[in-house]
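The following block contains the structure, expressed as structure tokens.
Shown here: the complex without one of its protein chains, the others still in place.
In order of appearance the chains are A and B, and numbering begins at 1 in each one.
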Amino acid sequence: MKKVLWQVLALMLVASMLLAACGTPAATEAPAATEVATEAPATEASGPEALPQGQELANAYAGMYDGTVVTMSGPFTDADAVKFDESVKVFEEATGIDIQYAGSKEFEASIRAAVEGGTVTDIVDFPQPGLLASFVAEGKAIDVNTVVNPDWLAENYIESWLQMGTMEGPDGPIMAGVWARANGKSLVFYPKAAFDAAGYTVPETWDEMMALTEQIAADGDTPWCIGIESGAATGWTMTDWLEETMLRTTSLENYDAWVAGELKFDSPEVRTALKYVTDIWFNDAYVYGGRSSIPTTFFGDAPKPMFEEPTKCWLHRQGNFITSFFPEGLEAGVDYDFFYLPPIDPQYGKPVLGAGDIYAMFNDRPEVRAVLQYFSTGESVKGWIEAGGAISPHLDSNLDWYGDPVTRKVAQVLKEATAFRFDGSDLMPGAVGAGSFWKSMTDYVSGSIDEDTALQQIDASWPK
Amino acid sequence: MKPVLDSKPVRLILAVLSAVVIVFLLQRGFVFLRDTTASKIVIVVFAVLWGVGGVALLYTVANWIVELLPGKWVARVQPIVFVGPGLALLFWFLAIPVFRTLVLSFRDPTGQKFEGFGNYVYAFTNRIMIETFRNNFMWMVFGTFFCVSLGLIIAVLADKSRYEAVYKAIIFMPMAISFVGAGVIWKFVYTYKGEGVGISEIGLLNAIVLAFGGQSQPWLILPPYNNFFLIVIMVWLQTGFAMVILSSAIKGIPAELLEAARIDGASEFQIFFGITIPSIQGTLITVTTTIVIFSLKLFDIVRVMTGGNNGTNVIANEFYLQRFTYSDAGQASAIAVILLIAVIPVMIYNLRQFRESRAF
Partner (left out) sequence: MKSLQTKNNLSNFLVNFTLILICLIWIVPTLGVFITSFRNSEKIFQSGWWTILPHNEYVKTGEIKIDESVDVNGPITVDGVTHTFEEWRAGVVMPDGKQLTWYGNKRTRQIDIQTQEWIWFETGMTLENYKNVLSGKEIRFKDGSGQEIVRQGNNLNSAFLNSIAVAIPATIIPILIACFAAYGFAWMNFFGRKFLFTIVVALLVVPLQIALVPILQDYTKLNINGTFLAIWLAHTGFGLPLAIYLLFNYINQLPRDILESAFIDGASHFTIFTNLILPLSVPALASFAIFQFLWVWNDYLVSLIFLGDQNRVMTMALAAIVGEKGQDWHLLTAGAFISMILPLTVFFSLQRFFVRGLLAGSVKG
């Protein structure tokens, strides 16, 4: 019996080695994208006059795609999914196209299975462009420049968004998707009512912020609320912090090189930036619950002690989406507000860190083109903006749409930003940006590994 | 009277015809199921009938056909009817993917280029991977040991008690909880809020530690001990499995055997080691094997509780991350293959056991 077993194993090994070495690549499937592409430009000459976004959108509004279905998938569920449905309702009613959205918690994994398995939805929402980049490299996503009029894109987005949307495909760079939602980071939230009552003032520089930190600590409280637990994605909050201090302690060129993998993690630049983070994080007097509570505190729960009676912690750096985790009944601008995370070195200006959702197209049909063209307009997120929770990256969106003053302020910061940089970990390859960077930072914060190991480990994981 | 209908060829034709009709009907049923917009309850009832009834019908008809074949052929073809469908499914769902995995494990991340043993070299030199293997080893040794021994102790003790059903139901209950649910339950045990004024722990373990004058601990970020805290969850979940199976084996020990031993004045311990254990040896091996394999494949507990952070990673989770999140099919496949190889000793042991029993 044992002999049979070993024979089988040996046979399988040899066979698979042979197959792997010389057989035709097992994984080469015809890209789902190109299948239908040939018949796509079926825009009738007799159709309505094209809109600036493209022909199909005009066709859609003329009712030519009435009764068709466009499927979408992405990571947002729950309230976000409801708000999304609500915001595209106007479009659905006007065109008769049914946009069916399905969100899942295991999005990162299920999208990979769906693309390889050939069941991918027409449009996919990627909150992490780095994840999309791997599909673009395999030639799975459709070049949006062939779908949405490039002139319109140039008109409706600031340059840095378009740059980030341009990714390397097998046949050269393509526009991988349209940006549909943005969020601003670089924000430090504070419990305004209590903050004012205590007589604290908003800091303008990093030193002032550290002085405030020291002051709050001297008054007997822990200044910062920090939590990075987020299930399988634990650690992303830490990477955000490091990106913030990177932007503030080194040049944009260095930041871009770092994101591209050209500047090592194990470099003086990154170590300097990391020092600014750990000076706050690893000081038990500065962090609510102490350093070891950081990896065990869910990021959405982290800000809650700011609103307890009495206030337990006072400062919380996070993206604008965190307000939806605040306890119910708080009023923006009254109970809470934010200030811009101040610069460290004046020579690097006031950079803003942000992130966003990019919608990529995987199946080419006229109605899918129409929907994607629609998503390149600010109108497409209007309902969501009004409902709260979204910020538009489109230039044709209107600041008046924002329901509360705080979100409007964030939108303004983003819209007027000159030194805007995208969340670096979202742009890095998945193995780093959604893998070793999160993991190593989490392990470093919890004290499982030291700084050298953490940084070298991330460098080692960078795909060759 | 009915020689025509009775003759074998005619019955064979009839049987084949009915097989064709059944396959056709099942296919229609499938199309109906896929496209129907009927109410959910109708679909559910129909789906259950179609699925279960369909399989039973197929077996019956296939056997009907086989038994009408000429004598020599019955013995040849019948095993195919019995074993064939199971093996076909196994090959489709597991064996072929294993082979594809084996092929991919020698290739680059996208499966295009040959890379030789590069992925394996990485797997055995990377710090995280080595930690992962160590963790799986811990799961296998401690998880299995506690599951089986606790399951055995409970099964033996419960056998002596009047309230057996109650005890067994309680121990079994965690099996009915999904991993997400179990994750919630154990987060309320291990959660840690930190040190500071006005912080009250809501985690049970920290509350107990504090009540005894200790200091609260962030249990899940304390490598390597955090692995033990996770193994506790597996023991909590899987002991029910071991208990149920071992308990039924214990019930099968002939009562006369135990009676005789007691009359001879054997102590309960002597009975346990002298009669119970040898009698259920086969079952013990089966249970142990099943749980060893379960602990090697373990995925959900780690994924839900820690995501593999802070030194708690396991092979299946690393495979999942590499394959789906990091999009590295080559590396992921190598990891899966190593997992397969790791279990070979268990397989060999099992097969030897079968050979010693009558069948092999």
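Note that a contact is a pair of C-beta atoms (placed from the backbone, for glycine too) under 8 Å apart; a residue touches a chain by one contact, two chains touch by 3 or more.
Computed from a prediction, not measured in an experiment: that's the story for all the values here.
Student: Contact with the hidden chain only, please: which chain B residues?
Tutor: Counting over the whole complex, chain B touches the hidden chain at residues 30, 33-34, 40-41, 43-44, 47-48, 51-52, 55-56, 59, 63, 67, 74, 76, 78-79, 81-83, 85-87, 89-90, 92-98, 100-101, 150, 154, 157-158, 160-161, 163, 165-181, 184-189, 197, 200-204, 207, 236, 241, 244-245, 247-249, 251-254, 268, 279-283, 286, 289-290, 293, 296-297, 299, 315-316, 319-320, 323, 333, 336, 339-340, 343, 346-347, 350-351, 354, 357-360.
Student: Please output the residues of chain A touching the missing chain, sorted low to high.
Tutor: 1, 4-5, 8, 29, 75-83, 86, 102-107, 110, 112-114, 116-119, 198-199, 216, 218-221, 230-231, 298, 300-301, 304, 310-311, 321, 325, 327, 382-383, 386-389, 401, 403
To be clear about the criterion, only the chains that are shown with their structure count from here on.
Student: Inside the complex, what are the residues of chain A that reach chain B?
Tutor: Against chain B, the touching part of chain A is residues 1-2, 5, 9, 12-13, 16-17, 19-23, 25-28, 108-110, 112-113, 134, 138, 220, 222, 231-235, 284, 288-290, 292-293, 295-297, 308, 310, 312, 429-431, 434-435, 439, 442-443, 446-448, 453, 457, 460, 463.
Student: For chain B, which residues count as touching chain A in their complex?
Tutor: 99-100, 102-107, 109-112, 114, 126-128, 191-199, 218, 220-221, 223, 303-304, 306-311, 320-329, 344, 347-348, 351-352, 355, 360
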